[in-house]
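Here you go, one structure.
Excluded from the complex is one protein chain; the other protein chains are retained at their positions.
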Amino acid sequence: MTKVTMTVNGKAVSGEVEGRTLLSSFLREGLGLTGTHVGCDTSQCGACVVHVDGKAVKSCTMFAADASGSAVRTIEGMANADGSLGTIQQAFQDHHGLQCGFCTPGMVMSAAALLAENPKPSEADVRHYLEGNICRCTGYHNIVKAVLAASGQDVSKIAAE
Amino acid sequence: MPKDHGIGASSKRREDIRFLTGKGVYTDDLNLHGQAHAVFVRSEVAHGRIVKIDTSAAAGMPGVLAVFTGEDFKDVGGNPAGWLINSRNGEPMREPKRPVLAHGKVRHVGDAYAAVVAETYAQAKDAAEQLAGDTEIEELPAIIDMGAALADASNRVHDEIPDNQCYDWGWIEDNRAAVDEAIKNAPHVTTLELVNNRLVPNAMEPRASIGEYFPGTGDYKLTTTSQNPHLTRLLVAAFVLGIPENKLTVVAPDVGGGFGSKIYHYGEEALVLAAAKKLARPVRWTAERSESFLSDAHGRDHVTKIELACEKDGTFIAFRTETMANVGAYLSNFATVTPTFLHGTLMAGPYKVPNVYVNVKTVFTNTAPVDAYRGAGRPEATFSLERVVDKMCRELGLDPFEVRRKNLLTKDMFPYTTPVGLAYDTGDYHATLDKAMQMADVAGFEARRAASAAKGKLRGMGLSTWIEACGIAPSHLVGVLGSRVGLYDAATVRVNATGNISVMTGAHSHGQGHETVFAQIVAEKLGIPESSVEIVHGDTSKIPFGMGSYGSRSLAVCGSAMNRAVDKIIAKGKKIAAHMLEAAEEDITFENGSFSVAGTDKAKTFGEIAFSAYVPHNYPLETLEPGLEETAFYDPANFTYPAGAYICEVEVDPDTGKVEVAAFHCADDFGNVMNPMIVEGQVHGGVGQGIGQALCENTSYDGNGQLLSGSYMDYAMPRADDVPFYNVDHSCQTPCTHNPLGVKGCGEAGAIGSPPAVVNAVIDALQRGGHKVDHIDMPVSPSRVWAAMQG
Partner (left out) sequence: MYAFEFEKPTTIADAVKALGREDAQALGGGQTLIPSLKQRLAAPSVLVSLSGIKEMQGVCTGDDGSLCIGGATTHATVAKEAAAKYPALAALAGGIGDPAVRNKGTIGGSLANNDPSACYPAAVLASGATIVTNARKIAADDFFEGLFATALEPGEIITEVRFPVPEKANYQKFDQPASRFALTGVFVAKYAGGARVAVTGASEEGVFRWSEAEAALSGNFSADAVKGLSLSADGMIGDLHGTPAYRAHLAKVLTTRAVAAS
């Protein structure tokens, strides 16, 4: 067992993990942060995306021990300080960017990483950036729309609600 | 001005708050004190006889608590088929037992024949690997191809079924001779052989189940990823394990999508319950995605020959279909009805066609079970129809829009009974066709095609005019047709003493937004804020016995039950109000949340009436029970029949065969729309899945029954950059005539209407580009398009 310490959503945490413990397992089982989901075993679906030192990574494809010393941010750390939805979260609700909610945490984390890199992405930029996040419910329409809206762009011309 | 609340408003979804903040609670999120972990040992061969399973080494490994094999469940019941289909010759279908764990034989790669329960997941995994190594399976020839399966009586998936056929069904058998005759004499017959490709549903949340047993009371609890917890309870308790239903609670908490795959009861649910009892500890299991690929019920998988007989001007005379439908190795719960009553009955489409006959042979193979997947039978029907109509138009040089227009039922023809037994209540198919053509700017296509050509791309346009029968019902009819379940739904409306409301629904929400939409309806009817209404679902200990969510039924069936329960609340409220206001009951009106005496200013608010019902100091106790809670069960008189027209435009790269969806237009008629935002979201999702089926998703078994597309590395899920924004409209509304809300289902529409529109567009692009290609089987992948172009 290895001792790991990191900050998660601004809080210092530590725990004993095995070498093979994935960051996603440490977050979910070790810390009870079950907002980070695991939807596949081949690093494709993106439901597990979190930020490690500001960068989006698939937490099911990173060992907890490898994240020791890092600052991790999960979906649980995305709301405003008063508990209200953050800008991206609010845009997802406003534009119906989620249905079953399972891929949503990863989508929001990827969207946040995109907007940090590229504050005014085009539709194509958004679609390309989200290629590592699979959603089965929405057909992506309202996800893309929500991300564009979260970037402050006018989405009223896009078809439908 | 759009409404901002109540029926017809695009109310934002209340459930989003928890999903967006990571506070949803899905089955795998639960972490129970004392829980143990189950891992299933799954067959690596498609077909084999189990010679020996030596569990001793695995059982002795660190942390191992119990090992189960098929032997442990040989005396409990099988997981039953939910629908009895009779063959054309009157014989009942062949119905092999589907055990909790494979016993005697394994019948598909991924067929679980043992399970290990251990203190930790890793320990269970280690022991499962040991057990697999200590198992001897004599491999038998795999039966994969349906035609070969029917032809070879010596090689059998189930030893007792000689030709691997489940049934040979005809619909309607009395039509057969007339259809044969019509086709023989028709001026033109178009024939198309096609495959409706097998799909893996791929809800993003893998299946998961947790069994609990409470020795003090003898109660069980199953927390599971289900679209219909009562149905699961009925199956696992009454049919499989023999637990009295009242001793088992089934909870389906937040569920991450289903698309059909979570309707069914699976053996893993029975195993965790049995293990929990044996160990008196919670036992949990969560599928790895690779297990989902191998063991979730798949969808579609039809091989079809369809013939369309018509006049030279394109007027339809008859459709004749012969289909082989793959059910896989075992009958999943609704595997038998999907290719029959959900497929054959739709083979008249939205058309005036006098003669239709459908023959379906359903075949066992050494592949994962196949069952209903979004659309379930209706996408298969629609694809066959819309593809053969398109091919006919090309053969006769006719305009596909005009041929549809000529053959669509006209709005004055409703109610209309089709030659395949459905009674369409209402519709206006020309209106949706006109709307779609306007949305798609059909007239401007040539200019867009030229622009694509200038970039070196081939552009094509494809049309599909689709109809769906959803909210399957009524129970007495489906009973005659072989259903072993009822198809009503139920809701309880509990008005709390302070006037807010809890609604317990039989329908389950796993993405559809019931918590929001159902509250909108109740709030509007009672004239109270939406925030005063809570929707409770997914827990058999709280909700009435409903049938759950599938087949685009939740609003039409459960919503109608809820509507009826609210009506009962209002009726009782009027009695209470009449007493309190000292007026006759028939003089009480209810409007905007207020009970008043007609023609006076005497009134009581809904809250005052509710309070009185629970604090009945001034209350007609002699004639009326206190309390304000009503349950209604609703069994629809008919299906609902949403319909629409979809137009797809694609660009094909002639150098690589890659197809891009350039535009997708949907004009749908869903009757009355309760929440436009959610309805549109359902269409988006369905179209996304339909484009996935049409262009990317390929479930492929090799000749040995190995799944070649067993992960996201090989199974191409549509991604954000594979699809465009969809142009969606639902302004053409012909309200359903037989449910109180006037609603039609919208959940499956996109997945039903879109695949033929996409494929028709690809064929159109290739034809316009000078390639004499008249069909490509789905998925229309780059390599297939390129190969077709090579001739």
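In order of appearance the chains are A and B, and numbering begins at 1 in each one.
Just so it is clear, a residue touches a chain if its C-beta (ideal position, glycine included) is under 8 Å from a C-beta of that chain, and two chains touch if they have at least 3 such contacts.
Fair warning: this is a prediction, and the values are worked out from it, not measured in the lab.
J.: Could you tell me which displayed chains border the chain that was left out of the figure?
T.: A, B
J.: Would you indicate which residue among B:410, B:592, B:618 or B:783 is in contact with the undisplayed chain?
T.: Touching the chain that is not displayed is residue B:783.
J.: Looking at the whole complex, which of B:646, B:664 or B:715 touches the chain that is not displayed?
T.: Missing-chain contact among the listed residues: B:715.
J.: Which residues does chain A use to touch the chain missing from this display?
T.: 2, 18-20, 22, 41-44, 46, 49, 52, 55-58, 60-63, 65-66, 68, 110, 113-114, 129, 131-133
J.: Could you list which residues of chain B touch the chain missing from the display?
T.: Its contact residues with the unshown chain are 122, 129, 288, 290, 655-658, 696, 698, 700, 708-709, 712-717, 722, 781-783, 786-787.
Assume only the chains that are shown with their structure count from here on.
J.: Go ahead and note the Å separation of the Cα centroids belonging to chain A and chain B.
T.: Computed from C-alpha means, the inter-chain centre distance equals 29 Å.
J.: In the complex, go through chain A and note every residue touching chain B.
T.: Answer in residue numbers: 20, 28-29, 32-42, 44-45, 47, 74-76, 78-79, 85, 89, 92-94, 96, 98-105, 108, 123-124, 126-128, 130-131, 133-145, 158-161.
J.: Could you please specify the touching residues of chain B with respect to chain A in the complex?
T.: 10, 12-13, 15-26, 28-29, 31, 122, 201-206, 254-257, 259, 288-290, 510-513, 676-678, 680-681, 684-689, 691, 711-713, 717-721, 723, 725-728, 750
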